[in-house]
Each structure stands twice: as C-alpha cells, then as structure tokens.
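Every protein chain but one is kept in place in this view of the complex.
Letters are used for the chains, namely A, B and C, taken in the order the chains are written, and counting of residues starts over at 1 for each.
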Amino acid sequence: MGMVGGGKDAFIGAIHRLAAFMDGQIELVCGALSINPEVAKASGEELYLPAARTYLTFDEMISKEAALPADQRMDFVTIVTPNFAHFAPAMMALDNGFHVVIEKPIAFTLDEAKQLKAKLDQTGLLLCLTHTYSGYPMVKQARAMVADGVLGRIKKVWVEYPQGWLSRLSEREGNAQAAWRTDPKKSGKSGSMGDIGTHAAHLAEYVSGAKITKLCADLNTLVEGRMLDDDGSVLLHFDNGAAGVLMASQVAAGEENALKLRIYGEKGGLEWAQMEPNTLLVKWLDAPAQILRAGSNYGDRLSSYATQNCRTPGGHPEGYLEAFANIYRNFTRTLQARLDGVSPSKESLDFPGVEDGIRGMAFIDNVVASAASDKKWTEYKI
Amino acid sequence: MGMVGGGKDAFIGAIHRLAAFMDGQIELVCGALSINPEVAKASGEELYLPAARTYLTFDEMISKEAALPADQRMDFVTIVTPNFAHFAPAMMALDNGFHVVIEKPIAFTLDEAKQLKAKLDQTGLLLCLTHTYSGYPMVKQARAMVADGVLGRIKKVWVEYPQGWLSRLSEREGNAQAAWRTDPKKSGKSGSMGDIGTHAAHLAEYVSGAKITKLCADLNTLVEGRMLDDDGSVLLHFDNGAAGVLMASQVAAGEENALKLRIYGEKGGLEWAQMEPNTLLVKWLDAPAQILRAGSNYGDRLSSYATQNCRTPGGHPEGYLEAFANIYRNFTRTLQARLDGVSPSKESLDFPGVEDGIRGMAFIDNVVASAASDKKWTEYKI
Amino acid sequence: MGMVGGGKDAFIGAIHRLAAFMDGQIELVCGALSINPEVAKASGEELYLPAARTYLTFDEMISKEAALPADQRMDFVTIVTPNFAHFAPAMMALDNGFHVVIEKPIAFTLDEAKQLKAKLDQTGLLLCLTHTYSGYPMVKQARAMVADGVLGRIKKVWVEYPQGWLSRLSEREGNAQAAWRTDPKKSGKSGSMGDIGTHAAHLAEYVSGAKITKLCADLNTLVEGRMLDDDGSVLLHFDNGAAGVLMASQVAAGEENALKLRIYGEKGGLEWAQMEPNTLLVKWLDAPAQILRAGSNYGDRLSSYATQNCRTPGGHPEGYLEAFANIYRNFTRTLQARLDGVSPSKESLDFPGVEDGIRGMAFIDNVVASAASDKKWTEYKI
Partner (left out) sequence: MGMVGGGKDAFIGAIHRLAAFMDGQIELVCGALSINPEVAKASGEELYLPAARTYLTFDEMISKEAALPADQRMDFVTIVTPNFAHFAPAMMALDNGFHVVIEKPIAFTLDEAKQLKAKLDQTGLLLCLTHTYSGYPMVKQARAMVADGVLGRIKKVWVEYPQGWLSRLSEREGNAQAAWRTDPKKSGKSGSMGDIGTHAAHLAEYVSGAKITKLCADLNTLVEGRMLDDDGSVLLHFDNGAAGVLMASQVAAGEENALKLRIYGEKGGLEWAQMEPNTLLVKWLDAPAQILRAGSNYGDRLSSYATQNCRTPGGHPEGYLEAFANIYRNFTRTLQARLDGVSPSKESLDFPGVEDGIRGMAFIDNVVASAASDKKWTEYKI
C-alpha cells in the first residue's frame, strides 16, 4: 500500500493505517504523505518508510513506483486527501495500473466520479471507497435480512446522523478539520450533507436494497458566518415504494457521531446505531423483539456476511476500526483472489466501490438542487 | 365528574377514569357512557353509578345535571367519544355552565375548535385538553430548561412518533379502535397525523416554546386499502429560527408507542423518550451528558414544574397513567382554586387547553394542505 | 378501607392510598392516621373522612367500626405504621373480623408473624402483605416462565438492591424516614436487610419458585455512627440446587432504587430491573435474546398472570404505583369473590400473604445470625 495524504496530525489517514494494519495482511511501503515536504519526510520516518519511497508528491510516487519491477512496487494506492484532491491521484494511479482505495466522497464532482468509473471499466482495476459504516457486521446482517425478505416488503426508512462538533464557528478558531470541511473550495457544494449525509444515504440504500428516486431537502446553516450547510433534513421516496427521512446535522450540540438506521417492513423492523454497533435490534409485529449480536451465530442463524466480518466472539466488542478494517480486508481478499486467479467469495466482494461513489456525488447534487428549489419534489438524477 | 363516552370496552375512557381516580380527588358521579343503551346501563352499574344518573345521551345528562341543585350536580364533563362527537357535548356543557375535559383532538374541525374558544372566552369556564405527554414531569423539566435559556438559542427540534399497530388492515378485521380512527367520517381529514402527529407537534411546541411557522409534509398511506394516511414526515420551521422534523407512523411494524423528542440549542441538547419517561438526557457541548431523573431533586436543581408533578421518589417509576393524572390534578387544582377564590399556582395552570386544541386542529389542516401541494413550503395558518 | 398510620407527610401511607384508589374499587372510609391527634384530625380532613370516622387510635377505630352495622363498617384495615407497630393493630383487626393489608415487613419479630398466621388459620380471614415488586406484570411473567420450565432447571439466582439514600448519617439530620428505619427499636434487628433485603429475597423466591435453604451473610455498617447495618451481601443456596447471591445496600451513593433480578437455567436466563419494569429480557443459550414487554401479548404468548396485571397497551409505561395497585386489586378481587360466594381466579389469588411475611421475618433472623457467626453456612430456619 502507498498512501497519498495522511501525514502527521491528519485524522483520517491515521485511521486508514490502523484499519489496514490490523489484520497483518497490508504493509505501508511508500507514501506522498503531505504537500509540505518537511511534514512528508517526518511522517515517512515515523512510519518506518525508507527515505527512497517517501515521496513529496503523488505524481512522483506513482511514476516512480510504476517504474519499479512488478514484484517490488506497491499493490495499490490509498488516497486520504481532502475531497478536492481525490480525483487527480486516483486517475493517475489507475492510468498507471494501480488499484485504488479512496476515502469518501469519491471525488469533488459527479462528473469526476463518472470519469473514474469509465477508467475502471476500461482498465479492469479495482476501486474501494471507504464508506466505513457499511463495514459493520450487524449492518451486513441487516442488509442480508432485508434481502432475504424476512421483514416483507420495506415501507419505511429512517436514517439520522447527528453530530455536534460544528456547533461553534470552529473553522475560524484554528480547527483544521473544520476549516476544510466548511470551505466550499475544498469540501464541495455541501457541508453536512457531503460530509455525513452521504454516509447516511449510503447506509439507507445499502441496507434497504432500494434506491432513492425523489427527494425534498431542507438545508440550513445554523451557525452564523458558516459558508456551507451544517444541518439538513430530506424527505425520501424509494424505487420500491418506501417512504423515508434522512436527517444529518453537525450542530446537534452534545451529540458525538450518532448515525442510526431504522427500517420497517410489513412484518417487522430493524434498528442499528453506530455507537453501539454490535447489536441489531429486530422488532416483530407479532412476536417479541430480538437482540442480534455480532460475534454470535446462534447455530448458523446469522448471515455469512455478518459472521465473516467479525474477529472476536460475542461480548468482545468490535468497533469503528474493525468496521473500517473489514472494508480493507474484503478489498484485499478480492485483490488476492484476482492475483491468485480464483474467484473471490461473495462476502469478499462486499465492499463499496465506484457505483457507491457516483450515487454519493449524485446525492449531494440532488439535495443541493432540491434545497434551492420551491418545488416539493426533485427527481433523483445521476 | 360526568363522562360522555367511555363505556365498557372503550379504551381511552378507562384510561381517563384511572387517571382521574388516582389522587383520590375526583369522583365519577354520572355518565352517558355509550350510544348503545344496554352498554350505557351495564357500564354505569360496573362503575357504581346510581341508575338515576346513568344517562342514555349526553343531552339528557347535561340537561338533567344542570337541573340539579348546584351542590349536587357534577362539577365538570369529560368527553371521551370519537373525534367527530367531541364538539356537540362540549358546547352544550359550556352552555350549561359546566367545565369540560376533552380527549384530544379537541374537535373535528378547526372551526369547531374556534367556536369552543369563543364560548370559553364568553363564559369564563375552563377547558382541559388531555395531551397526555405534556403531563410527564421530565417533559416539564425540559420545557423549563429551554425557557430558562440553559441550552442557549434553540436551533433544532426533532420529534418522532412511531407506532406499529396499524401495520395490517386491522380496520377490516374487527378492530374497533382501528375502524373509527381510519375512517375520515369519524376521525377527520388525517389518520396518523390527527391521531399521533398532533401529539408530537404539541410536544415539540410545548417544550421548545416556539411555534411552527411553515411546514412541508409528505403523507403516505402505506397499507393498501386504507382510507387515511398512516404515515407521514413533516419538515418544520419555527418562529425562533429553528429547523425541525416531525415523523409519525402507525405502520412502523414492531414499534409500540415510541414518542421521542430531541431539542438542540447552542450549548447542548435534550432527549426524552416516552417509553422511559422518568429520564431526561441532557447533552452538553462542553461537558459530559447528564441524566436527570423524575422524583429526584438534587438539592432543588429541578424545576418546580417537574417536582410538583411527581408522586414517588426517584427510582420508583411513574408512567403514562401518572402523566395523565397530572393533567387531571392540575386541572382540578385550578378548578379548586377558583372555587376557593384564590389564585391557582403557576404549576397548577400548566395543563393543555383550548389554544393547544386550536393549534392541533390547525396542524392537521396545514399538514393535509401541504401534502396536497406541489410547493415545498406551506405557511402555517390558523 | 380503614387506615392505621399514613397521616400527612408519611411516605408509604400516601403510596397505599394512590394504589388503592387507582382502580376505582376501594374507598377510604375511616382512619387512625397518626398517633398525634392534631395530625390525625388534619389528615382525616384532607382525605375527606367524616369527623366521626377520623379516629385517634387504632384501638378506637377497630372497636368502633366493629360496632357499626355490617353494611356500614369498613371491609378491611390497612396498616402502614413503622415496623414495630404492625402487630398489635393487625391482631386486633383479625380478632374483630376485619381482613388486613400490611406494609412489609409483616411484623417486628418472627414470633409475631407466626401468631398472625395462627390467627388467620383460626379465623379464615385474609391478609395481604404489600411486597410491591411482586406486583409488576413482568415479574409475574418471569415467575410463570420459570414455573413452566422454559428455562430448564434453575441454576443461578442473582438479586441486587442498591440504594444510596442513606449514604450520609441522615438520621441525625432530621430525616424522619431515615430515623425510624435505622433505629433498632422501631425497625427491628436489621436495617438494610430488613428494609430492602427482604424485598430482594422475596422477589428471588417468588420468581424462582425455590426456597433458600442455607446462607452466608456479610452485614456492614458503612456509615459511621449508624446503629444498624446499611449494607450487606449474602451467599445463598436453594432447595432446587441453585446457587445465588443477594446484595442490598443503602449506601450505594448515587443509586435510586435499583432492584434487579437475574435468573439462569439450563436453557437461558431472565433479567428484570425495577427501574425499567415493563421490560423482561430473556436470554437464550442458543438463540438471540428477546425483549418481552408489558402490555403486549404477541398472540397470547404471555402468561395470564402478566396480562391480567396490565392496564395499558404496550408502550404506555406502567410503574411502581400500578404494581402496588395490582396487589390491592388482586386482594380485593379475592375478597369480592369471597363476598360473592365464588372461587377467585388463580390470578386474583396471586398476592403476597402471611407465608411470605413469615419467610421475610425468618430471612432477617437467619441473615443476622449468619452475620454474627464465624461459620460459613447458616441453615435457614423458620
């Protein structure tokens, strides 16, 4: 693995490394870790990179790695830069034959995302998009239960994602994370909806198996002086006839990272909350609710998508880093299968990719368009 | 207390009696308990009513009671009939000098509600509307904290009310509760929004102290064959600049009665859930969240509105009936103060009345209008 | 109902009245509400008692009521005095043909309890002991499930009862409740074990259907200057081979009234917590845990002992007062059946009585004996 971005003090780059290293299958072999050369070098040293593979730009990294003998070069590139700087290294990596892992959102615009898809179609390379929350085993269990029809036809999807960390104008108080995420030049045309709304939308579609077909958005900037929305609510209709609501806020003061999904079908409902991720609550219309737990199996009652994404037995809680690591593990298992010339298992193939990235960018576009419109419903366009 | 409706097997009438009797201050002295004379008589016997005061119609009850000497007649009339049959007995009671307690919604139409208000203004009589959920002590604590400004300016209001009991077409399967509540002739122009959405809207306005100024509604009938909406989501804007979402569903299969309110201000947020009503979670932007508990006081830190609406010390859970009884108790304390010629305490005056009833009817009207409109926002009209 | 004790400002007397009145079946007709004549009179007025039936002593009350014509006198006596003053009024009531309700513990000594039993055997009158916690519907559901063998043979019983209200030497600071409860002359030979340990022991035996056969107690006085134990832990063995632990503390600072029971059998376990009483958690060895909820029925899957002790549908929480009222309601239904000359239902007969009272007194004796002994195990003697 070579890494673009993620130098010292960056947040998400460190998370990617923790997730990638956990299972002992991935090694960081090179990096272009910062656009600041000092930081790039110091970060490389801290991470035990050889000086020769501590590059100063992604351009240098990709071209020099591509020039190495096949068995010595990196296998894939991980891109953990701010949103506006995803596309260029991703495209160059693909052009040079490297698979790619990208922190979400996949790109800065929908058009970029479509270009990436075209390139992937052309090259046959792999792209993995780290929509972390889809890596949790009980999210996969929920998806499998819906797909297997145990809830009957899905009627209602409620997804919410309250955070409180932008309750103040922190972008003016030296918070670097806040600064780029609230700057339309670096973050894109939406703040809260781009940053966390896309996660919520992805989760809703991933678990329900349904696609949003129209929406009605109310975007708000609730902290004065901010340049982008920091809060929003969206009414949703899905292609299977279900209705839904998506709520995302970064000014819900006192909330941490409270992503939560509820889905109701004819026979019952599912509830999953990211802050207690090892529990899936299953509510039945005609029977007592059940508590399904990650790491358990109950005599093969849980889906293989769930059980193969656990590392510890029930009661030994796994968390955010393990969910993240599941995405890396499934991606690398798929990559390994390809290298081995065998078919990857269906469970290994279960990681987000370019199609998810395109829908994420489209979600942002459609929400922003709806928010600016007087019409109630905006058709979801891609 | 005389009761209109609430015969054997009726649901809400029995609840009203439990609530009214609990504190030993209210006695049922007469009733017109059913439009079915057999049921009316049998119900009266079961409730130890004298035969002479077991009436067959509300008309008979009100006129005969009015004819009794002042110290022998009932003090007030409680109306627990289906929605369409609220107005006539209420108006007749007021015309005959009786105070009134009405199960919500106050009437069948907004216009009826306004007529009741005019009559109350004219007579000076009292009307109590049993928006039960505002009777919980921790709801009152939440309201007091918002009013006292401890959260700073309120920015966001999320209220949700999922139930699952109408997940099937039960109105065709002999469920009497379902039958009238889904029949526009008996229930009114909205199903879920009239039945539970009004509770949610009342709670949101009661606690936030803010009023809805515009809204955007998506009403759905998710069970085929049903005549009224059984699900809906509403985007809200408030007069203090806050944004909000209201969700109400009666087809969230597996849910019981999961009313929940979250309010966020500049400094923190509040969370209250009806199914664990003795806890108020207070989340702070800069400090650990706190768990405030009914029945506790922490050295006079809780509001008198909370403490005066508890009967038991902390850890001895009070519930739905006690919340309901609080409304009766505050109403009767206000009534008693009036009889005693003294001013009722501010805490006694804290029960829902005709203004709440008017806003409830207006909420239904505005939501239904918005749902039928292509425009995103509908101004909230009364 | 006539009441002994329970004047203004008394705690448990007011609770008894709330519970007794709730269902509209019981009326307070007379009282000897305080040993202080002023308080007795003022309390009687507040409770709308006629002056003629506001008595100054229990002796006066029982003898005068007994002298009334049968259809005018009270039906039963409720005794809510401190522990040392239970026996005399109870015995006199029975001697005069009145049924009795007594706040637990039944008496001051085991011997008194046995005398009450002998008198009941002789007279055929009814005695109801308000072990409130056995009145909760989900406690009854738990008991029924154990009795029906759905957990297999019971192996382990854990019951805990932490409170914090005696964390200071409040008995010296004017707290009347604390004063008599920590005074061996009024409370008996144990403090925490008499006050709350007996509740825990009753709950454990009630639900498990097993009886304690030997125990090993560690009693502690953790607040300096206190006269009785304020904390204790007891190892238990039961007659069905199960092992157990009982923990009770009144100095667990910050706890409210956190009674909790866990029972494990061969096939699974049950967990019930008094502070969220409407939920019974059922944990299975080979299947996901289930959440059973009061007020629900799931197509007749819950025990009639549970469903007949609920007043509201699922999601409308009932609490401590309703549990208390269940004991009164079952007692009065049994009494009514007797008056009607019919057999009471098995569900009506399910209220605590003199046998429970005797075991409660024996529990205190055995725990205190064990605590004073160097031997590990003390055989449970009655």
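What we mean here is this: a residue touches a chain if its C-beta (ideal position, glycine included) is under 8 Å from a C-beta of that chain, and two chains touch if they have at least 3 such contacts.
Values in this document were obtained by computation on a predicted structure and should not be read as measured data.
Chemist: In the complete assembly, which of C:Lys64, C:Lys156 or C:Lys186 touches the absent chain?
Modeler: C:Lys156
Chemist: Would you mind spotting which of B:Leu68, B:Met227 or B:Ala287 touches the chain that isn't drawn?
Modeler: B:Ala287
Chemist: Just to verify: which one of C:Met74, C:Leu94 or C:Ala289 makes contact with the chain not shown?
Modeler: C:Ala289
Chemist: What is the set of chain B residues that contact the non-displayed chain in the whole complex?
Modeler: 282, 286-293, 296, 298-299, 301
Chemist: Considering the whole complex, not just the chains shown, which residues of chain A touch the missing one?
Modeler: Residues of chain A in contact with the hidden chain: 11, 14-15, 17-18, 21-24, 28, 47-48, 163, 165, 255-258, 274-278, 293, 295-296, 311-322.
Chemist: Extract the touching residues of chain C with respect to the undisplayed chain.
Modeler: The list for chain C reads 151, 155-156, 158, 160, 162, 164, 167-168, 216, 218, 220, 222, 231, 233, 235, 237, 243-245, 247, 249, 251-255, 262, 264-269, 282-285, 289, 373-377.
Heads up, the rule we're going with is that only the chains that are shown with their structure count from here on.
Chemist: Relative to chain C, which chain's C-alpha centre is the most remote?
Modeler: A
Chemist: Averaging only over C-alpha atoms, locate the centres of chain A and chain B and give their separation in whole Å.
Modeler: 43
Chemist: Averaging over Cα atoms per chain, report the distance between chain B and chain C in Å.
Modeler: The separation of the two C-alpha centroids amounts to 34 Å.
Chemist: If you average the CA atoms of chain A and of chain C, how far apart do the two points sit, in angstrom?
Modeler: Using C-alpha averages as centres, the distance is 55 Å.
Chemist: What are the residue numbers in chain B that touch two or more other chains?
Modeler: In chain B, 255 touch at least two other chains.
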